[in-house]
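One protein chain omitted, others in place.
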């Protein structure tokens, strides 16, 4: 059976698969991971702030996002973001948001909840004595966080953050449900057009596996290095 | 704002003729729960086996276990879903492949298998971590008592390990539950798919998704409450 695979369809569609699909996937992953990390750190700080309203709001947000399936969240935001935009900018009509921007907003907001939990653990892993010492040196709360706590929390959590980014890379494939052209979307469009499901989906699986496996090996190496430094 | 809210739509009959839109969402919830439980049974069983294999003093068992985990963890779930649904039947001998495809409720069985194998990799990692976290003395004590390796795992290591990893297992269970929604791509009529169908038939996008969101939150709360209860019941007296 495997011998009857038609690999020419894979070969001829390579420029489309990588030039368009993979570029979309990687750009989305990189931007959503950066945005999610910033937002997630913010959420973690809010949650640890001790200010009742803020703590609860951040907790509610994180718990809600983590309770929902990503597919549902993708649908939610695809239809909701233009209305949110209109509300935020005070426009009379829903504002126009392209598919990429919409996907970016979705993944950033969704991943922020997961990054927030990682960063919260990271911040809590720094001994209380350190921030107490910083405050004793006359640093403000912001300075303590920026100069003492966050850099260490970030470094300690780096392997987890990167692992979560690999998960994000895999999860971006779900934009398939919106017919967007990410790597899997591109593969499935070719597969359906040429009736070559077996070849294209096997190839897609192989590529995802190669990328994620290599990345996870790198993360593991990084982990041992960090462990030694500590 | 150009959106017109209409919550009454939930109690209007759906064009499927089997009840209201609310009934439609509830039937979706039932499929979600059924799929989650079915796949969890596979994930828990298979994941435990794989996890144990990775702690055995056998190189081969270790390698097989590690290969399994890497394979199922490094391919997106959606791609795995497509492999099970579209690719596997084509690679089987034609008669068997055709029979698989003709199966009634094929999306359900496919989703259960796919999620079961996918989640098993995650359960395996937790089981391994749980067993590793036990003091070495426990296994040695088992051997000293004359237990076989299988008996040591059955009566000593696993009961302790499962108790330790109950919290991460709960979150894997919830992940598995949420992941059932990916099966809408192969035609499983679970909750998210039903919410989308309701949106298509009634055009009330946000009512449909809000209702689905509330159902997901509710089911999360039920699972978390159940896990807390379970944790209390299983706690070893005098333990941590």
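Order as written gives the chain letters A and B; numbering starts at 1 within each chain.
Simple rule for what comes next: a residue touches a chain if its C-beta (ideal position, glycine included) is under 8 Å from a C-beta of that chain, and two chains touch if they have at least 3 such contacts.
Here, contacts and distances are computed from a predicted model.
I notice the complex is incomplete. Of the names "Quinol oxidase subunit 4", "DNA ligase (ATP)", "2-oxoglutarate ferredoxin oxidoreductase subunit alpha" or "Amino acid ABC transporter substrate-binding protein", which is the UniProt protein name for the chain that's not shown?
Answer from the UniProt record of the missing subunit chain: "Amino acid ABC transporter substrate-binding protein".
Specify the shown partners of the omitted chain in the complete complex.
A, B
Can you tell me which of A:28, A:177 or A:202 touches the chain that was removed from the display?
A:177
Considering the whole complex, not just the chains shown, which residues of chain B touch the missing one?
Within chain B, the residues touching the omitted chain are 2-3, 15-18, 85-86, 89-90, 98, 101-102, 104-107, 185, 187, 189, 193, 196-197, 199-201, 203, 205.
Could you pull out which residues of chain A are in touch with the chain that's been left out?
Counting only chain A, the missing chain is touched by 16, 20, 78-83, 86, 93-99, 102, 176-181, 186, 189, 192-193, 195, 197.
Methods note: only the chains that are shown with their structure count from here on.
Under the touch definition given earlier, write down the residues of chain A that touch chain B in their complex.
1-2, 64, 67-72, 75-76, 79-80, 83, 86-87, 93-94, 170-171, 173-174, 176-177, 184, 188, 197-198, 201-202, 204-205, 208-209, 212-213, 216
So in the complex, the part of chain B that touches chain A is made up of which residues?
1-3, 70-71, 73-80, 82-83, 86-87, 90-91, 174, 178-182, 184-185, 192, 195-196, 205-206, 209, 212-213, 216-217, 220
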